[in-house]
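Notes follow once the structure below has been shown.
The complex is shown incomplete by one protein chain, all other protein chains being positioned as in the whole.
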Amino acid sequence: MNTQILWFATRGAGIVSLLLFTAVVVLGVMTSVRWQARQWPRFLTAEVHRSIALLSVVFLAIHVVTAVVDPYASLGWISAIVPFASSYRPFWLGLGVVSVDLLVAVIVTSLLRARVGRRVWRAVHWAAYASWPLALAHGIGAGSDASAAWMIGIDAACIFAVVTAVTWRLLAGRPSADLPAVVAAIGRGSSREPGALR
Amino acid sequence: MADVLRLDPIRCDGYGMCAELLPELITLDDWGYPVIAPGPIPDRLLDHARRAVDVCPVLALRLQAAPAARRPAPVPTAAGAGGR
Partner (left out) sequence: MTAPAALTRLLAGPPSQGGAEHLDAHRARLGKLPPVRDRREIVPVLEASGLLGRGGAAFPVGRKWRAVAERSAGDAVVVVNGAEGEPRSAKDRVLMSCRPHLVLDGAIVAADAVGANEIVLYVGSEHRDAHRALGRALAEREPDVRARTRIVAAPVGYVAGEATAAVHFLNTGDARPTFLEQRPHEAGVGDRPTLVQNVESLAYAGLIARHGDAWYRSAGRGQTRGTALVTVSGAVPQPGVHEIEYGTTLGEVATLAGITGRDASAVLVGGYFGGWATLEEVLERPLDPADRAPDRIGFGCGVVSFAGPETCGVRATAEIMTFMAGQSAAQCGPCVFGLAAIADATRRLAVGAAAADDLRRIDRWAGQVAGRGACHHPDGAAGLLHSALRVFADEFARHQARGRCSVARAAVA
């Protein structure tokens, strides 16, 4: 295949992946803080989060496959799966590989959520927070367009979106009710057992 | 074969998405936790019920084949006339 086309596909799909991935992180935060608006119910956030995640996998696949198949890039399949095994910028490329590995774990555990159980699913899902900055760094370090003004603009916008979302998540504290605290407060109010026998 | 909805009240964290997707059978109480209408799900609502089960972020909702709607055995009470 024309190596130019493959190269454009790799770059384009990579950039779209980053944008979609950024949206997924933001929507994930919005799900966990139970955000809603008058015309936007909570379930919609959860469902769009999942749809975009699956869509980003498609673009990620295009990005990886076109890069490996491109004879000019001289990457083997191994370097797409095993981090830091490539000959071209092994460190920056490797970050991308780690990011993909983490993402695959998140996707697989999410699809098999009922089987793996909540605790495992949650632990792996938190890995997604690490996956995103790795993907961003991979783009900046190994991306062909990294120094272009428009690409810097895109990177900045994505960083802004994720930092805002993470800050929101941290400020929201425990989105779910702290049931033990509520019960403990009652306990403090009245510790006497009514009618208890000595 | 009728299905029933079964909620794990320990897992449930009051996200309330199930009530948004199946308002015919699920409402929210004063504190945002789901109140599920008992009994088998009408056929026309089965797809909506499956969607509600899928969306729950904590997997608290489940579809189960009736009649095994599993709850602890009922406890007889000493409540007087008009009991509960």
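All chains are identified by letter, namely A and B, in their written order; residue positions are counted from 1 within each chain.
As a convention for this text, contacts are C-beta pairs under 8 Å (C-beta built on N, C-alpha and C of every residue); 3 or more make two chains touch, one makes a residue touch a chain.
The structure displayed is predicted, hence computed values, not measured ones.
A.B. asks: Return the single residue from A:Ala149, A:Leu170 or A:Ile186 that touches the missing chain.
C.D. replies: Among A:Ala149, A:Leu170 or A:Ile186, only A:Ile186 touches the chain that is not shown.
A.B. asks: With the missing chain put back, which residues of chain A would touch it? List them for me.
C.D. replies: Contact residues on chain A toward the absent chain are 177, 179-180, 182-184, 186-187, 189-197.
A.B. asks: In the whole complex, what residues of chain B lie against the chain that is missing from view?
C.D. replies: 8-14, 29-33, 35, 70-73, 75-84
The rule is short, and it goes like this: only the chains that are shown with their structure count from here on.
A.B. asks: Could you put a whole-Å number on the gap between the CA centroids of chain A and chain B?
C.D. replies: Computed value for the inter-centroid distance: 32 Å.
A.B. asks: In the complex formed with chain A, which residues of chain B make contact?
C.D. replies: So the residues of chain B in touch with chain A come to 11, 13-17, 20-21, 31, 55, 57-59.
A.B. asks: For the complex, give me every residue of chain A touching chain B.
C.D. replies: 31-32, 34, 41-43, 46-47, 113-114, 118, 176-177
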